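Of the protein chains in this complex, one is absent; all others appear in place.
Chain lettering (A, B and C) follows the sequence in which the chains are written, and residue indices restart at 1 in each chain.
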């Protein structure tokens, strides 16, 4: 008897409308207050190939993927054989019994649930399209009876879904009932795996990472989005467009307080983003591996010319075209050091839709504060699947940090600062602080000694002051370039000037380490001699695995990094432990490489746990690997 | 008194024809049997800006750049002030005294040598262009007297240079004599810095790295070159074109046994190179940083689809446009892991024109043997300057290693192998061995079990067998793709098939470690507790610095890596020493990062010595850094 | 994929001169949407190759990325294929062609693959007059990424997403002519009668042969608003010529009276017959071809047929004088100057 603790897999044909039906199922469990997590496993194709939808129901709140299928809805002949084999002993095999099963489907250790889906629909509906679509609703109805899902919950969902097209409600409800009726008559319901109402979700929401990124950009004040379509990042911009249409159209003029351009390729997309940011508008793009590769030259320009840029990389399985509809965390090394020459880029690692929302917003503040490209490293699993997550929050008192941008008055003050010689003028306007306030009350202006220098390190933090085109008629103009220049922006091939400049950039990198989101620690103080590090979508299974281990008395200190470069607190965690397991979803331990390169730690203490077959990492896998290693 | 041990700097205006005149000087010293090394320090501009030419003369054979100028030929008013200051105490300042020096040129600690170059030429020549050009020859003549360079040597060079245009010989000789005559009359020659004939060079030659790369591609049998112009790599393809015209035009037909295409950009260039290699022709491209960044997506395709590709990266000062005419070793990290997803690429590190020639040739064998892109990592200093180097050598018995390419007969044998069931057929043709011979006498064919599989790991070395289009009417055809595929080349999104494939690629990487050029060790057996690692153009100054240290009783074991991935012998050297100095010409210790990532060694023992201002690293710099660190 | 293609073959299939039945030219089972225009084009390619008596292994199939670029897996199973990266097929095809001038290079691309990310390489492969067939399966959208407008989507047409396309569409055929392409044709995926002879003619052309094939995306671009939908295209199609492939050489006539029949003799001696429809139509006249395309565009019509051909043309190999023997067939003895030459060279460097 498994209450609120099982996995259901739907095996469908791509493009047959199963997606929306299956989503009904997940939402119903969610609304019964039970933790649930769905995973789409779909092909890089539009119609006709196998697609799977796996739903894990977990009273304990384990939201990672779990191996072993308790119940499968097998309505795709193409994959039926494999699906049949995947049901674990004691599980259930739900199939369309309109036609008898082919020979060989004779497992003793599972229960076969045949429902004549096609026959039932053909009897009920005449239109071919309806027959196809309602088949999906019928099996959802059947599941509600088999798994004890409250019918009223499903009814409400249908009602909401077809608000406006009311006449579609009745046939859908009917389809649900057909399924309920059939299984009630032919099987004893509910099964010993079932859902029971709980109140475990509080005010949590069900949301996807890509939607959250798009919304985060809206809240952060992004006005220009330039992109080129690529799975799995496309829905980030789709979401931005959807929310922009909702929140960003001027009520009076009907005009848009935003611009979205579908570029001709990724080089153009990031070029546009840099042009817009250079000119003072918050701008971003979203892409995936192949696009990131194409953006390399521009990322180097952004680093060296110090142009703010926000890039959302929704990682998929590489290399090259790889598996476009599978997940991975394998763009890390490229993203961190993208482009030729000595280059480094801050990275953010969201682990939930809520963090996708927050970190996308933070990325804009960071990239304007640091005047450099900032990359949000999400992935297909987080981006394209719905996840149970904390409700999104926004502090209305929050002000955008536009970074060190000089106003016309400040430029004049800088100039006059020299004229009247004296270094103190209370009248002088201040410089923008992190919260947009005049925190630094004016003194820095004097340090320009009368002449604006785009690349002077006034504040000794490696971050210079910028000006935007059109600010002041006679002051602050300069030519932004990817070639070497002196502190005043003048082209130079002088070796010392070059070194001063790149040393300042290195200092800025150190500044960045404390500004990026800090790691999340799972303990007040370090208690164990061994530790574990995980990031992004490994969070769900990692937390579960740590629980499994501690139940066996194996305790590990845990840290979830959220930003790169690594701060002092990150460094301290690493040095405080003899052995550290680094959990990643790539083959080459790329995150471990960052730790070695940036902190220069003894690599032998960093033990990798690597999953890279394109499917989300599971708790069992992590558990086995760590257990096995500890055994040695 | 400094015999055969001094540095001369020529300070000229870009585009005034000084380059060829200055080269005369270097060649003369070379022909007097004395080690000499010239360095061009030129602007990213075509005409009118300052350009310098530094020549170090070193009896001891130190061919690295040396700080401190003994004699300067200062004929550029723009840079005169700085040039004047750069002459070290006791040195000589040669200038055009046609006009008096501006005020302020009053150093007591140097000798001023004024020669009225313009006046002398105006008196002698009428044509403006001649007056300009011969000014350069006049100061060369003057130097020959001042530095005791044999006049006959210069005369011969002039004669050779103008073979065919004999009537130009006489005026040039005259110009030389004007210089000689003037200084003989006005100064006591020779100075206390001078050249004395020696026989220290044996059969060495004076050659540039880029020319050697181009020639190496000719000898390696490259037939297709696709490129896009970029400093400092352009002269690689120029050289290939020059030698191809000389060696590759069919005497009967007059047609070309090669094809060179100037592509529309670097993406197209490497795309063409991959298409040609895919289709069985040896093909290469040459580029520099920005081009490497643009080639990222294709490099990932080459890695994953396993297409041979040879890329020559002539590194310049990055990031972005950086300083296009300055040197650096800063594309290493990008080149090693170029493109998204888990990707790795073999790198070769030549340190002399001779190695440029050899390693370019080796790169073709390696990339066809390994079926992956191979990148030759040279730099501006090596590529665009002449260097004294061992004569080039080619073993006529050498056969190209085309790697595991199946012939039509072999494909038929594979198929028939299954039909007649039995696994032994002496008649069966063998598979190509490393030397192109049938080393592996046929058995592997049987392991295909009757069916060719493009991605089967027959030999357990991770390297599969390929077929070329048009080989066999009915067998061996498949679709090459950057997406995931099974052992038979069929598209798949199956996680296990994906993992099997990338695990094989990892195995191939291990195979590569022993195939790439092995490190050069400076000692029979390790003798010291500390070691030093350097590569590429750091060789000259590193060897000199090691000498300086050992003269003080500080002995270091030394290793010069020549290939990546790192072999067992590399690993052994690292583990055999407590502390290792890693000498690099970039800011971020990129080579050290490779060591940490690939070998997982304790980073704390790897001490970086980093020069990155765009000028070639000097022995003094290395000496100071190592000495300073040892002092601690 | 779990699909398995039926291996049943009709016994009585006719054989071509090489003794092959048409199924010998087929590919793996398509995974495109049922009714996708692209599958129709694949079938036309199969038929054309069979009719032309081509040895499949002497063909190399090149493509970029997209639904259209997947099709090389769905025709000519006995040909090598290279499904490269998005928008870069022309460069890969150029390299492959340079390596072996003896194969036929059949490039397949999409409108996104060509008109957006691939525009630069498209322009330059035309400029080099690479000897290849470049066929665009033009559906006015990005099929594989779910229906966004492409640069060939006509202004005013609606994408599945419902948004109206604002930008002037790029007319690939017109652009190809402007850039000096020596064979430019346009057709429709549903019109085998016209498409097959065009593909055969293109494969027989000794230079760059471009075919822009309107190929509706049934899934994302077949709503009434769209100008690439079956219905729209059917309504607005206007054929410039009836085609009929005649494998006997004929003399080439530059000018001919209206209403008569024009036989264009291609470089390899094969002939395409054109029935002239318009008054002043001359497929050899570049400028009138450009004007015809411009006018038809203004009338919102799609001109199909062989718009322009320049039968005598110099391909890349002829321009750069590469040896007649394929470069990939040359060996050490042809390529390596050897140690003596090197000794001489060393001497010259002292």
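Quick note on the criterion: contacts are C-beta pairs under 8 Å (C-beta built on N, C-alpha and C of every residue); 3 or more make two chains touch, one makes a residue touch a chain.
As the structure is a computational prediction, the values presented were derived from the model and not from experiment.
Taking the complete complex into account, the chain left out of view touches A, B, C. When the whole complex is considered, the residue among A:274, A:549 or A:610 that touches the unshown chain is A:274. Note on the undisplayed chain: of the listed residues A:2, A:118 or A:205, the one touching it is A:205.
Although one chain is not drawn, the whole complex shows that of A:258, A:303, A:452 or A:535 it is A:258 that touches it.
Taking the complete complex into account, B:320 is the one of B:320, B:492 or B:567 that touches the chain left out.
Residues touching the missing chain, restricted to subunit C, are 116-120, 123-124, 127-129, 151, 166-168, 170, 174-175, 178-180, 286-287, 290-291, 294-295, 319-320 (touch as defined at the top).
Contact between subunit A and the absent chain runs through residues 30-31, 203-207, 215, 218-219, 221, 223-224, 226, 243, 247-248, 250, 253-261, 263-265, 267-281, 283, 297-298, 301, 391-396, 399-400, 467-474, 477-483, 490-492. If you put the missing chain back, the residues of subunit B touching it would be 15, 44-50, 78-79, 82, 228-231, 234, 262, 264-266, 290, 320-321.
Heads up, the rule we're going with is that only the chains that are shown with their structure count from here on.
In this assembly, the C-alpha centroid of subunit B lies 42 Å from the C-alpha centroid of subunit C. The centroid of the Cα atoms in subunit A and the matching centroid in subunit B are 43 Å apart.
Residues of subunit B in contact with at least two other chains: 297, 301, 481-483.
Counting partners per residue, subunit C has 1, 85 as the residues that reach two or more other chains.
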